[in-house]
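Of the protein chains in this complex, all but one are displayed in their positions.
Our next item is chain A:
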Amino acid sequence: MPLSDLPPDGVVIVGAGPAGLACAATLLDQGDTFVTVLDAGSGAGGQYWRQPAPPADSSDPGALRPDAMRGLHHDLGTFAELRSRLEAGQAAGRASLLTDHHVWTVVAAEGGHVVHAVDRSGGPGRERAVELRARHLVIATGAHDRSLPFPGWDLPGVLTAGGLQALLKAGDVALGPRVAVGGTGPFLLPVAAGLADRGATVVGVFEANSPTRWLRELRAVAANRTKLAEGAGYAATLLRRRVPVRTRTMIVEAHGRERVEAVTVARLDASGHPRRDTHRRIEVDAVGVGWGFSPQLDLAVTLGCALTADASGTPVVQVDEWQRTSRSGVSAAGEACGVGGAALAVAEGRLAARGIVGASASDAETAGLREEVARLRAFAAAMHRAHPVPAGWADALRSETVVCRCEEVSAGTVRHAIAERGATDARQVKQLTRAGMGWCQGRVCGHAVELLAGGGSGSPAERLVSTPLPLGVLASRKSRAM
């Protein structure tokens, strides 16, 4: 729908994942405002309910079908329900879903905000600038895999765990045939189970932490039995497919010349350092590693929304009991407020919507949602405590190991900047070495650099442009009366 056809002052939701969809569905149920949902992907669902792009020609027998991906998804019933609510809203002229729309910035304007996006649906070279006015803005931008460098991690065939899963969910491609999955966190299990179910030989899931850490979190676990059942389901798949799950173990090196050919794994000692005497080499064709997720905070940081830290010290958007940020007219829901999974994102999205329509704090539904958010947040905090990055994650780094993949800055250069030139955080390292200055703007190496500099996660870098823009799009922007 072209800009001129959109009502001028609706709610604009950035992100069509669980949080954004739930927010949209509740707004359509509870209010009478126009709802626009933008997403960079080719359809609704986000990373969690990621689907193949809808076929251009629905009679093509070779086209990917979302139905074929059923086994890879959890709680598709909720997705179907939320999406059909949005579709009903679209049919009634009350909602719009703009896919392939990359939001690159948001600026304050009279009566709300203006959202600037690039519409990439036409394909390369045919991008189009889109501006939307928002009376109320909802940041539901989700999260991306957190990566840590290790020797060989830049070899082709080494991906993030989420990257392996995205290939599977959106492309029906199981990378392999032999694949190793490593890092930490419950997310590694569905990735490995999905690959094994699609015929890949998963040589192992290498989880850096010990399951006994969860014993300290029994209260949060007991209150969230569905989470337990979900995990048990994946564990059963791995058992059936004879996938070994090795705890207190990490992938310390990937080997190969033009592509990955093998990995070395090592057991971690009690203080979280890989033991050299336990090195084991395993032949593989692909690797997926993930150390949890980093919330996408670019828009929140650009807008100056107050941030806070989650249980692992990661910066997240600070919200009140209605999911409102410190900026008036801006709410946030889902992983941007702290990584906690889809069920939490859905509850927060609903709560944000109720806040926007001015629901009463005392109604039963609001109270129920708040309880759910509190319970799932407690589980998320337990998960962060049970799955920290091990103290010895950087032991295996060699001086020539690349840390910043974009600018090709090595661990030796980064360590020199810290030890010899006095850099104490990622920003200073970046100034001295260019680490974090390339295309990805430090999204991939930022966490590692921050850890190497001895800090926590630090304050996130301000990235004015959330997505790189073709210059033509900027040039073609017509000035519109706001």
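List of remarks:
In this section, a contact is a pair of C-beta atoms (placed from the backbone, for glycine too) under 8 Å apart; a residue touches a chain by one contact, two chains touch by 3 or more; residues count from 1.
By definition in this document, contacts and distances are computed from a predicted model.
Matching "NADP-reducing hydrogenase subunit HndA", "Phosphate-import permease protein PhnE", "Putative membrane protein" or "(2Fe-2S)-binding protein" against the UniProt entry of the left-out chain gives the name "(2Fe-2S)-binding protein". Which of A:A22, A:A40 or A:L137 touches the hidden chain is settled by the complete complex: it is A:A40. Of the listed residues A:A25, A:V115 or A:L159, the one in contact with the hidden chain in the full complex is A:L159. Considering the whole complex, the residue from A:D29, A:D75, A:D119 or A:D172 that touches the absent chain is A:D172. Summarising the interface, chain A meets the missing chain with residues 40, 42, 47, 52-57, 60, 62-64, 120, 123-125, 144-145, 147, 154-160, 162-167, 170-173, 175, 258-259, 402, 405-406, 408, 438-440, 443-444, 467-468, 470.
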